[in-house]
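With one protein chain held back, the other chains of the complex are shown just where they sit.
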Amino acid sequence: MEATVLDSWVLAEFETPDVLVDATRQMREKGFQGMDTYSPYPLHGGSEALGLPPSKVPFIALCGGLTGLTTALAMQTWMNTYDYPLNIGGRPLLSLPAWVPITFELSVLFAAFGIFFGLLGLSRLPQPYHPVFESDAFRTASTHGFWLSVPHATGQDAAAVIDQLKALGATQVTVVTGEKE
Amino acid sequence: MAETAATPLDPLEPRDLIPPHHDDKSLNETLLDHVWRKPGKGWFMLFGLTLSALGLLVVGVTYTLARGIGVWGNNQPVGWAFDIINFVWWVGIGHAGTLISAILLLFQQKWRTSINRFAEAMTLFAVMCAGLFPLLHTGRPWFAFWLFPYPSTLGAWPQFRSPLVWDVFAISTYLTVSALFWFVGLIPDLAALRDSSKTKLQRTIYGLFALGWRGSGRHWHNYKIAYLLLAGLSTPLVVSVHTIVSFDFAVSLLPGWHATIFPPYFVAGAVFSGFAMVITLIVPARKYLGLRDVITDRHLENMNKVILATGLIVSYGYMMEHFIAWYSQNQFEFWTFYVNRATGPYAGVYWLMIACNVITPNIFWFKKCRTSVPIMWVASIAVNIGMWCERFIIIVTSLSQDFLPSSWGIYTPTWVDWCIYIGTLGLFGTLFLLFLKFVPAVAISEVKELQLELKHAAHQKSHGAH
Amino acid sequence: MSRLSAAALLAVPAIGIGGLMAYVRSPYVTNQQMPIEQPIEFDHRHHAGDEKIDCQYCHWSVDKAPSAGIPSTTVCMSCHAQVWNKSPYLTEVRKAFFADSPIQWVRVHNLPDFVYFNHAIHVNKGVGCASCHGRIDQMGAVEQFAPLTMAWCLECHRNPEPHLRPSEFITSMTWTPPSDKAEAIALGEKLKDEYDVHSRTSCSTCHR
Partner (left out) sequence: MPPMNTKRDGAPSQESSSFALPVVSDRPAAAPDAVGEALEHAAANADSAEHGYGQSYWRSLEEKLGTSEYMEESRPEFPVGADLPPTGFIRREFMQLLGASLALAGATACSTRPADEKLLPYTKTPPEVTPGNPLHYASAMTLSGHTSGLLITAREGRPVKVEGNPDHPVNQGAACTFEQAWLLSLYDPSRARVLRQGKTPRAQRVLNETIASLVGKSASENGGSRVRFLTEAVGSPLTSDLRNHIIKKLPNARFHSASSNQDTQAETLRTLFGGQHVAALYDFSQADIVLSLDADFLESCPGNLRNIREFADRRDPRKGKLNRLYMAEARFSITGGMADHRLRLKSQEVLGLAAAVAQAIGGSAASLAGAAAAKSPLRGELGNWVQAVASDLRAAGPGRSLVIAGERQPAAVHALAHAINNALGNGDKTVRYIQAPIAEATGMSEVRTLVQDIEAGRVDTLVITAYNPVFTLPDDVGLGKVLSKDHPARARLNVLYTALYEDETSAHVDWFIPAAHPLETWGDGRSVEGTVSIAQPLIQPLFNGMPESELLAMFLDEPFRPAYQLLRDYWRGQTANAADFEARWESWVAQGFIENTASNPVAGSPDFGAAASLVAGYTPPASGDLELNFVNDYKVYDGRFANNSWLQELPEPITKMVWDNAALLGPDTAKALNLAPGDMAELTYNGQKLTVPVWVVPGHADNTVTIALGYGRNGLHEQVAKGVGFNVNPIRTSKNPWFDGGATLTKVRGSYKFSLTQTHWRMENRPIALDMPISELEHPSTETQHTLHRVKGELKPGIQDNLVDFDYSKGYKWGMAIDLSRCTGCSACVVACQAENNIPVVGKEQVGRSREMNWLRIDRYFEGPENDPKMVMQPVMCVHCEKAPCEYVCPVNATVHSDEGLNDMVYNRCVGTRYCSNNCPYKVRRFNYLHYTAGKTATEKMLMNPDVTVRNRGVMEKCTYCVQRIERARIDARVNKHLIKEADLKTACQQTCAAQAIVFGSLNDENQLVTQLTEDVRAYKLLHELGTRPRTSHLIRVRNPNTALEPAKAATKEGSH
């Protein structure tokens, strides 16, 4: 195992989603990078506040769908027309209309897999452990709390950041430190 | 206040969609309450009931596997009966869940949030029940894997012109995508469960399923689009699945099966029966879970409107089948629709179907019926029965009298048929009760989000009024 | 950690299915490479190899019946009444012969009951013994040489030319096609014409 590199974050809770989004935008304008918001449901304007680029999920889904489409067509044609051609009730060996349903289904299936695994991959999930889970207070992030994390160099004084956050309306602020992702 | 009530935001979104006296925290508590609370006596009684019905399934399936499907009533002209009836019936029920969840999401129908989780769970369990039948109905289920394209040492492949292979792909895709959709929707709530759990064990288990969800802005960023895309995929999927199920019949040449109207009419029928099943389940569930505030009368009324609309489409389907049989003057078709179904050995089932599917939904033209909980509950059960009868009529009646009168025959179900049917009801009920116990029955994060939106909207509106 | 668990999640079923596919093709399932012990230590190496007795001497119905035939005890005794007639190895044979009770040979090549293989047509159309049974003359105890799976049957039925040999070499254990590729192909074509080979792949060819 390589030497443990530690990361730490300043976590701040806000009263309402609007305050959180506001605070995030302002912190970003101040030049803080790598921030993240935590909320029980998506924040209106949250992505813009964090300055995230458009999601890649649709593209992955499209790739998945196209893969499904070609896989299905190729599979059916190869299996029933070339590898073991059989006279089935006098139907043409290449019965394209009959290939349609499976082609559609496989496209959907692969697209759905693309979406699901794309989502997991882009979100770096599953991730059974994360340092923020160490903070008991942070548990409200999934129920009714609205949090902002600001990365912060380990060992340095976080007071400045804490103050700024408090100024933006944070109700409570903590610092967590953990293993680098 | 009274004025805002008179002019709701949109026709489907009345003021009482969610009553305003909950904040996020109390919503959380209310909606998770049934998970943390010890289940009541009623739950245990119901669970006992469904478990014993599940026992019947075990008995029926074991006996079938041991002796062969000869223990069912299926016979020479009637090769399919309860097996495929139940399959189609369950798949149909499943469809409402996806539709409620996906189509309403796409159309941004806000009232869906209260019932979508519920409906999706119903889909999942109904498709599981449905999936049992294609497997069980084969003479040699231990070779059912031959329907999958895998490189066997035989050098043989599945036959892709067969609607049964389409079924395999459709049903497995449907089950997979529904499960993904349901699970993706559940992740934030699982995180909520993890974070409001009281014991270490609960926290670990829910934590495992939550996959480490933290509600991060980056997560939500991908999540929102992923969820919407899944919904977008589910919608055509649901249509395609029941279309393919209807191909099982439409692709054949049997009078009563061979009809191009089958796909739309099957899909409408599926929605029809699915919404009826949602009503059947949600009426007692919201009472038991105390979710009146979240699943409101308005929700129920909207669903009844869907039942009415789809019921009319189904009636139109029946009408067209009969019209075409008359118009074509095809001797075999004519016999099937005008002699066999209406006056043949299964005429009783036919007229029950007409009563349940054609006549019953028409009561929902009246607001009184749409809003009366007891009436709609009884009507929904009637529709469930009617839709089961419809499958019986399509499958058994058409098969029992086809082209050559010499081979006509009568089908009578055996006790094993009934055991397995009731057994799947038990399986469905058991899974559903477990779902109610362990998973939030309402999509909490969505309700919270919706509440915020409503608040914003109300706020803007009141601002605008000033 | 997360990537590892995700990879495992996907890899386990893939490896499982792949492993299964490999397993069903392995000798463990096809029963190849398993010398079968017989009630009598009959050695094909000696009979077919050293003594060069033609296969058809014992398996005489191979060109006229579906079955190649297991020689009756009389066939054994037709030689062993004269040679090795006191050998302890042959006690069981003599016992069987005089007691008029069959020797219980163990079946090596066991096709399922729904497969109707016919030796006569194959032998008459130029498929040699060794093509399917391997070098019997080098087997002490006979073992199954080919996998005998349907895919294996189809391989030859779809493309019989490389497996045909001149009629005088049908029972030969040592004949090999010409090493020159073009020559081998030409021979295959020629033999196919000569024998009028129509290898069929319709299901009822083998399944009835």
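By letter and in written order, the chains are A, B and C; residue numbering begins at 1 in each of them.
The working rule: a contact is a pair of C-beta atoms (placed from the backbone, for glycine too) under 8 Å apart; a residue touches a chain by one contact, two chains touch by 3 or more.
Because the structure is predicted, anything quoted here is derived from the model rather than measured.
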| item | value |
| --- | --- |
| In the full complex, displayed partners of the excluded chain | A, B, C |
| Selected residue (touches chain absent from view) among B:102, B:132 or B:165 | B:165 |
| Contact with the hidden chain (one of A:31, A:53 or A:90) | A:90 |
| From B:60, B:73, B:217 or B:232, residue that would touch the chain that is not displayed | B:73 |
| Contact footprint on chain A, counting only the chain that is left out | 84, 86-92, 98 |
| Contact footprint on chain B, counting only the chain that is left out | 67-80, 137-147, 152-154, 156-159, 161-165, 168, 248, 251-254, 331-332, 335, 399, 401-410 |
| Those residues of chain C which, in the complete complex, touch the missing chain | 20, 23-25, 28-29, 31, 34, 36, 57-58, 60-61, 63-67, 69-75, 77-79, 81-82, 96-98, 100-107, 110-116, 118, 120-121, 124-125, 149-150, 196, 198, 200, 202-205, 207-208 |
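We adopt the following convention: only the chains that are shown with their structure count from here on.
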| item | value |
| --- | --- |
| Distance between chain centroids, defined by C-alpha means - chain A, chain B (Å) | 30 |
| Two or more partner chains touched - positions in chain C | 2, 154 |
| In chain A, residues with contacts to at least two other chains | 84, 120, 125-129 |
| Touching residues (chain side chain B, partner chain A) in the complex | 23-25, 28, 149, 155-161, 163, 165-166, 169-170, 172-173, 176-177, 180-181, 184, 188, 191-192, 194-196, 207-208, 211-226, 229-230, 233, 236-237, 240, 243-244, 247, 444-446, 448-449, 452 |
| Contact footprint of chain C on chain B as seen in their complex | 150-156, 212 |
| Touch list for chain A against partner chain B, complex | 17, 24, 36-44, 46-47, 49-50, 52, 55-58, 61, 75-76, 79-80, 83-84, 86, 88-89, 91, 95, 98-99, 101-102, 104-106, 108-109, 111-113, 115-116, 118-120, 122-123, 125-130, 132-133, 139-144 |
